[in-house]
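Quick one: structure below, then a few questions.
All protein chains but one are shown in place.
Here is chain A:
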Amino acid sequence: MTTAAAPIRAKQRPGDRVFSKSAVFAGSMILVTLAAVATFLIVQSIPALFADSEDASILDTNFWAYVGPLVFGTIWAAALALLIALPISIGIALFISHYAPRRLASALGYIVDLLAAVPSVVFGLWGIGVLAPAVQPVYSWLVDNLGWFPLFAGPVSGTGRTILTAALVLAVMIIPIITAISREVFLQTPVLHEEAALALGATRWEMIRTAVLPFGRPGIISAAVLGLGRALGETMAVAMVLSATGAVTFQLLTSVNPSTIAANIALSFPEAYGINVNVLIATGLILFIVTFAVNAIARWIVARRAEFSGAN
(Lines give C-alpha, C1' and ligand atoms only; values in the text may rest on other atoms or scores of the structure.)
Protein backbone atom coordinates (compact mmCIF):
# COMPACT_ATOMS: atom_id res chain seq x y z
CA MET A 1 0.00 0.00 0.00
CA THR A 2 1.44 3.27 -1.08
CA THR A 3 0.71 6.56 0.50
CA ALA A 4 -1.06 8.96 -1.79
CA ALA A 5 1.23 11.72 -2.86
CA ALA A 6 0.26 14.93 -1.23
CA PRO A 7 -0.87 17.47 -3.84
CA ILE A 8 1.62 20.22 -4.32
CA ARG A 9 0.02 23.39 -3.10
CA ALA A 10 0.85 26.73 -4.55
CA LYS A 11 2.26 28.93 -1.88
CA GLN A 12 -0.13 31.75 -1.02
CA ARG A 13 1.79 34.96 -0.64
CA PRO A 14 0.12 37.78 1.30
CA GLY A 15 0.82 40.30 -1.48
CA ASP A 16 -1.05 38.20 -4.04
CA ARG A 17 -4.04 37.86 -1.75
CA VAL A 18 -4.23 41.52 -0.87
CA PHE A 19 -3.95 42.52 -4.49
CA SER A 20 -6.52 40.06 -5.78
CA LYS A 21 -8.99 40.91 -3.01
CA SER A 22 -8.63 44.63 -3.54
CA ALA A 23 -9.02 44.26 -7.30
CA VAL A 24 -12.20 42.23 -6.82
CA PHE A 25 -13.45 44.80 -4.32
CA ALA A 26 -12.79 47.69 -6.69
CA GLY A 27 -14.45 45.84 -9.55
CA SER A 28 -17.55 45.02 -7.55
CA MET A 29 -17.86 48.55 -6.15
CA ILE A 30 -18.65 49.92 -9.57
CA LEU A 31 -21.46 47.39 -9.96
CA VAL A 32 -22.78 48.10 -6.48
CA THR A 33 -22.79 51.84 -7.12
CA LEU A 34 -24.51 51.45 -10.43
CA ALA A 35 -27.08 49.12 -8.94
CA ALA A 36 -27.71 51.53 -6.07
CA VAL A 37 -28.30 54.44 -8.43
CA ALA A 38 -30.50 52.37 -10.71
CA THR A 39 -32.54 51.06 -7.78
CA PHE A 40 -33.04 54.55 -6.40
CA LEU A 41 -34.15 55.85 -9.79
CA ILE A 42 -36.53 52.98 -10.46
CA VAL A 43 -38.14 52.94 -7.02
CA GLN A 44 -38.60 56.68 -6.94
CA SER A 45 -39.88 56.74 -10.52
CA ILE A 46 -42.69 54.23 -10.19
CA PRO A 47 -45.27 56.67 -8.73
CA ALA A 48 -44.50 59.17 -11.48
CA LEU A 49 -44.90 56.72 -14.36
CA PHE A 50 -48.61 56.33 -13.68
CA ALA A 51 -49.30 59.85 -12.43
CA ASP A 52 -51.50 62.36 -14.22
CA SER A 53 -52.01 66.10 -13.94
CA GLU A 54 -54.12 65.70 -10.82
CA ASP A 55 -51.31 64.00 -8.92
CA ALA A 56 -48.44 66.16 -10.11
CA SER A 57 -48.90 69.80 -10.99
CA ILE A 58 -46.09 69.93 -13.53
CA LEU A 59 -47.73 67.31 -15.73
CA ASP A 60 -50.16 68.46 -18.41
CA THR A 61 -51.54 65.03 -19.20
CA ASN A 62 -49.25 62.17 -18.27
CA PHE A 63 -45.60 61.46 -17.67
CA TRP A 64 -44.73 60.32 -21.19
CA ALA A 65 -46.08 63.50 -22.75
CA TYR A 66 -43.96 65.43 -20.27
CA VAL A 67 -40.68 63.56 -20.80
CA GLY A 68 -40.98 63.21 -24.61
CA PRO A 69 -39.94 66.77 -25.55
CA LEU A 70 -37.19 66.66 -22.93
CA VAL A 71 -35.73 63.48 -24.40
CA PHE A 72 -35.88 65.07 -27.82
CA GLY A 73 -34.15 68.22 -26.57
CA THR A 74 -31.47 66.26 -24.76
CA ILE A 75 -30.58 64.10 -27.74
CA TRP A 76 -30.87 66.98 -30.22
CA ALA A 77 -28.58 69.29 -28.22
CA ALA A 78 -26.04 66.55 -27.55
CA ALA A 79 -26.05 65.37 -31.16
CA LEU A 80 -25.52 68.93 -32.41
CA ALA A 81 -22.70 69.38 -29.92
CA LEU A 82 -21.06 66.15 -31.04
CA LEU A 83 -21.46 67.08 -34.68
CA ILE A 84 -19.64 70.35 -34.03
CA ALA A 85 -17.04 68.99 -31.61
CA LEU A 86 -15.97 65.75 -33.29
CA PRO A 87 -14.36 67.12 -36.47
CA ILE A 88 -12.69 69.94 -34.55
CA SER A 89 -11.39 67.54 -31.90
CA ILE A 90 -10.00 65.10 -34.45
CA GLY A 91 -8.37 68.02 -36.21
CA ILE A 92 -6.75 69.27 -33.00
CA ALA A 93 -5.67 65.75 -32.06
CA LEU A 94 -4.08 65.13 -35.46
CA PHE A 95 -2.36 68.49 -35.35
CA ILE A 96 -0.89 67.66 -31.95
CA SER A 97 0.07 64.10 -32.85
CA HIS A 98 1.29 64.47 -36.43
CA TYR A 99 1.73 68.06 -37.55
CA ALA A 100 2.84 70.34 -34.74
CA PRO A 101 6.49 70.67 -33.78
CA ARG A 102 7.11 68.69 -30.62
CA ARG A 103 7.30 71.63 -28.19
CA LEU A 104 4.20 73.31 -29.52
CA ALA A 105 2.42 69.95 -29.42
CA SER A 106 3.05 69.38 -25.72
CA ALA A 107 2.04 72.97 -24.87
CA LEU A 108 -1.17 72.52 -26.83
CA GLY A 109 -1.81 69.23 -25.08
CA TYR A 110 -1.61 70.96 -21.71
CA ILE A 111 -3.97 73.70 -22.81
CA VAL A 112 -6.54 71.22 -24.06
CA ASP A 113 -6.36 69.25 -20.80
CA LEU A 114 -6.76 72.50 -18.87
CA LEU A 115 -9.91 73.27 -20.81
CA ALA A 116 -11.36 70.02 -19.47
CA ALA A 117 -10.88 71.25 -15.92
CA VAL A 118 -12.97 74.42 -16.32
CA PRO A 119 -16.17 74.06 -14.25
CA SER A 120 -19.36 73.95 -16.28
CA VAL A 121 -20.83 76.94 -14.44
CA VAL A 122 -18.00 79.01 -15.92
CA PHE A 123 -18.89 77.80 -19.37
CA GLY A 124 -22.50 78.74 -18.58
CA LEU A 125 -21.53 82.27 -17.61
CA TRP A 126 -19.40 82.58 -20.72
CA GLY A 127 -22.30 81.29 -22.81
CA ILE A 128 -24.72 83.91 -21.46
CA GLY A 129 -22.29 86.78 -21.16
CA VAL A 130 -20.13 86.43 -24.23
CA LEU A 131 -21.21 83.78 -26.70
CA ALA A 132 -24.96 84.46 -26.91
CA PRO A 133 -24.64 88.21 -27.60
CA ALA A 134 -21.81 87.53 -30.01
CA VAL A 135 -23.67 84.99 -32.13
CA GLN A 136 -27.02 86.80 -32.13
CA PRO A 137 -26.14 89.02 -35.16
CA VAL A 138 -24.92 85.92 -36.98
CA TYR A 139 -28.23 84.21 -36.25
CA SER A 140 -30.11 87.27 -37.58
CA TRP A 141 -28.11 87.15 -40.77
CA LEU A 142 -28.72 83.40 -41.14
CA VAL A 143 -32.47 83.84 -40.70
CA ASP A 144 -32.59 86.74 -43.16
CA ASN A 145 -30.51 85.10 -45.84
CA LEU A 146 -30.87 81.37 -45.34
CA GLY A 147 -34.29 81.32 -43.70
CA TRP A 148 -35.61 79.03 -46.46
CA PHE A 149 -33.47 76.26 -44.97
CA PRO A 150 -35.74 74.58 -42.36
CA LEU A 151 -33.12 74.52 -39.59
CA PHE A 152 -32.57 78.27 -39.93
CA ALA A 153 -36.25 79.30 -40.09
CA GLY A 154 -37.23 82.46 -38.22
CA PRO A 155 -38.20 84.43 -36.31
CA VAL A 156 -34.75 84.90 -34.85
CA SER A 157 -34.23 84.89 -31.10
CA GLY A 158 -33.45 88.32 -29.74
CA THR A 159 -31.14 87.04 -27.01
CA GLY A 160 -29.18 84.45 -28.93
CA ARG A 161 -29.88 81.94 -26.15
CA THR A 162 -31.08 79.21 -28.51
CA ILE A 163 -30.50 75.48 -28.74
CA LEU A 164 -27.62 76.12 -31.15
CA THR A 165 -25.87 78.35 -28.63
CA ALA A 166 -26.34 75.67 -25.97
CA ALA A 167 -24.92 73.11 -28.40
CA LEU A 168 -21.93 75.35 -29.10
CA VAL A 169 -21.22 75.66 -25.37
CA LEU A 170 -21.58 71.89 -25.00
CA ALA A 171 -19.23 71.40 -27.96
CA VAL A 172 -16.58 73.54 -26.29
CA MET A 173 -17.02 71.48 -23.14
CA ILE A 174 -16.62 68.10 -24.83
CA ILE A 175 -13.80 69.06 -27.19
CA PRO A 176 -11.10 68.52 -24.53
CA ILE A 177 -12.10 64.97 -23.69
CA ILE A 178 -12.55 63.90 -27.31
CA THR A 179 -9.27 65.56 -28.24
CA ALA A 180 -7.32 64.04 -25.37
CA ILE A 181 -8.44 60.48 -26.09
CA SER A 182 -8.08 60.77 -29.87
CA ARG A 183 -4.61 62.24 -29.46
CA GLU A 184 -3.49 59.35 -27.27
CA VAL A 185 -4.83 56.84 -29.77
CA PHE A 186 -3.23 58.59 -32.74
CA LEU A 187 0.11 58.62 -30.96
CA GLN A 188 -0.18 54.84 -30.54
CA THR A 189 -0.32 54.22 -34.29
CA PRO A 190 2.47 51.73 -35.03
CA VAL A 191 5.38 53.44 -36.81
CA LEU A 192 5.47 50.32 -38.96
CA HIS A 193 2.12 51.14 -40.52
CA GLU A 194 2.91 54.80 -40.94
CA GLU A 195 6.12 53.88 -42.74
CA ALA A 196 4.28 51.35 -44.87
CA ALA A 197 2.01 54.11 -46.12
CA LEU A 198 4.85 56.59 -46.65
CA ALA A 199 6.93 54.03 -48.53
CA LEU A 200 4.04 53.56 -50.95
CA GLY A 201 4.27 57.24 -51.78
CA ALA A 202 1.65 58.60 -49.43
CA THR A 203 1.58 62.28 -48.57
CA ARG A 204 1.22 63.12 -44.91
CA TRP A 205 -2.55 63.40 -45.20
CA GLU A 206 -2.76 60.13 -47.16
CA MET A 207 -0.62 58.45 -44.52
CA ILE A 208 -3.04 59.67 -41.86
CA ARG A 209 -5.98 58.44 -43.88
CA THR A 210 -4.57 54.99 -44.59
CA ALA A 211 -2.72 54.26 -41.35
CA VAL A 212 -3.64 56.60 -38.50
CA LEU A 213 -7.39 57.08 -38.78
CA PRO A 214 -8.34 53.43 -39.43
CA PHE A 215 -6.14 52.36 -36.55
CA GLY A 216 -7.65 55.04 -34.31
CA ARG A 217 -11.25 54.42 -35.30
CA PRO A 218 -12.30 52.46 -32.19
CA GLY A 219 -10.61 55.08 -30.04
CA ILE A 220 -12.35 57.91 -31.84
CA ILE A 221 -15.68 56.17 -31.30
CA SER A 222 -14.97 55.69 -27.59
CA ALA A 223 -13.94 59.33 -27.32
CA ALA A 224 -17.10 60.44 -29.08
CA VAL A 225 -19.21 58.31 -26.74
CA LEU A 226 -17.59 59.80 -23.66
CA GLY A 227 -18.10 63.27 -25.09
CA LEU A 228 -21.69 62.50 -26.00
CA GLY A 229 -22.28 61.13 -22.50
CA ARG A 230 -21.04 64.35 -21.02
CA ALA A 231 -23.16 66.41 -23.40
CA LEU A 232 -26.27 64.34 -22.62
CA GLY A 233 -25.83 64.76 -18.90
CA GLU A 234 -24.56 68.33 -18.78
CA THR A 235 -26.77 70.34 -16.48
CA MET A 236 -25.49 73.71 -15.40
CA ALA A 237 -24.24 75.18 -18.67
CA VAL A 238 -27.42 74.25 -20.53
CA ALA A 239 -29.66 75.41 -17.71
CA MET A 240 -27.96 78.80 -17.76
CA VAL A 241 -27.59 79.34 -21.49
CA LEU A 242 -30.73 77.84 -23.00
CA SER A 243 -33.92 79.80 -22.93
CA ALA A 244 -36.25 76.82 -23.17
CA THR A 245 -39.96 76.66 -23.86
CA GLY A 246 -40.31 72.89 -24.03
CA ALA A 247 -41.30 72.73 -27.69
CA VAL A 248 -40.28 69.92 -30.02
CA THR A 249 -38.64 71.68 -32.95
CA PHE A 250 -35.56 71.29 -35.08
CA GLN A 251 -35.28 75.04 -35.61
CA LEU A 252 -31.94 76.24 -34.29
CA LEU A 253 -32.29 80.00 -34.14
CA THR A 254 -35.71 80.88 -32.74
CA SER A 255 -36.72 81.63 -29.18
CA VAL A 256 -38.81 78.44 -29.14
CA ASN A 257 -36.44 75.77 -27.89
CA PRO A 258 -36.73 72.32 -26.36
CA SER A 259 -35.22 71.86 -22.91
CA THR A 260 -32.96 69.01 -21.85
CA ILE A 261 -33.63 66.49 -19.10
CA ALA A 262 -30.72 67.46 -16.88
CA ALA A 263 -31.26 71.21 -17.21
CA ASN A 264 -34.96 70.77 -16.58
CA ILE A 265 -34.32 68.81 -13.39
CA ALA A 266 -31.94 71.49 -12.14
CA LEU A 267 -34.36 74.31 -12.91
CA SER A 268 -37.53 72.63 -11.63
CA PHE A 269 -36.22 70.78 -8.60
CA PRO A 270 -36.02 73.69 -6.13
CA GLU A 271 -39.77 74.30 -6.43
CA ALA A 272 -40.87 70.69 -6.73
CA TYR A 273 -42.94 68.93 -4.07
CA GLY A 274 -44.85 65.66 -3.69
CA ILE A 275 -45.21 63.60 -6.83
CA ASN A 276 -43.52 66.33 -8.87
CA VAL A 277 -40.22 65.23 -7.31
CA ASN A 278 -40.89 61.69 -8.49
CA VAL A 279 -41.66 62.96 -11.96
CA LEU A 280 -38.30 64.71 -12.13
CA ILE A 281 -36.50 61.64 -10.83
CA ALA A 282 -38.29 59.57 -13.45
CA THR A 283 -36.96 61.89 -16.16
CA GLY A 284 -33.55 61.18 -14.66
CA LEU A 285 -34.20 57.47 -15.12
CA ILE A 286 -35.01 58.09 -18.77
CA LEU A 287 -31.72 60.00 -19.18
CA PHE A 288 -29.94 57.06 -17.58
CA ILE A 289 -31.52 54.71 -20.11
CA VAL A 290 -30.75 57.00 -23.06
CA THR A 291 -27.11 57.26 -22.05
CA PHE A 292 -26.94 53.51 -21.57
CA ALA A 293 -28.39 52.94 -25.03
CA VAL A 294 -25.89 55.33 -26.61
CA ASN A 295 -23.04 53.43 -24.97
CA ALA A 296 -24.39 50.09 -26.09
CA ILE A 297 -24.70 51.26 -29.69
CA ALA A 298 -21.13 52.57 -29.67
CA ARG A 299 -19.79 49.30 -28.29
CA TRP A 300 -21.67 47.41 -30.92
CA ILE A 301 -20.12 49.58 -33.64
CA VAL A 302 -16.63 49.00 -32.28
CA ALA A 303 -17.15 45.25 -31.91
CA ARG A 304 -18.60 44.83 -35.39
CA ARG A 305 -15.22 45.19 -37.06
CA ALA A 306 -13.06 43.75 -34.30
CA GLU A 307 -11.44 41.42 -36.83
CA PHE A 308 -10.00 44.39 -38.70
CA SER A 309 -9.08 46.34 -35.58
CA GLY A 310 -5.35 45.94 -35.75
CA ALA A 311 -5.32 44.18 -32.40
CA ASN A 312 -4.43 40.93 -34.13
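Simple rule for what comes next: contacts are C-beta pairs under 8 Å (C-beta built on N, C-alpha and C of every residue); 3 or more make two chains touch, one makes a residue touch a chain; residues count from 1.
By our rule, contacts and distances are computed from a predicted model.
*Asks:* Given the choices "Fe-S cluster assembly protein SufB", "Nitrite/sulfite reductase", "Fe(3+)-transporting ATPase" or "Phosphate ABC transporter ATP-binding protein", state the protein name listed in UniProt for the chain not shown.
*Replies:* "Phosphate ABC transporter ATP-binding protein"
*Asks:* Can you tell me which of A:L41, A:A167 or A:A197 touches the chain that was removed from the display?
*Replies:* A:A197
*Asks:* Which residue, A:Y66, A:F215 or A:F288, contacts the hidden chain when the whole complex is considered?
*Replies:* Checking the options A:Y66, A:F215 or A:F288, the one contacting the hidden chain is A:F215.
*Asks:* For chain A, which residues touch the unseen chain?
*Replies:* Interface residues of chain A facing the absent chain: 102, 190, 192-203, 206, 210-211, 214-215, 217, 305, 307-312.
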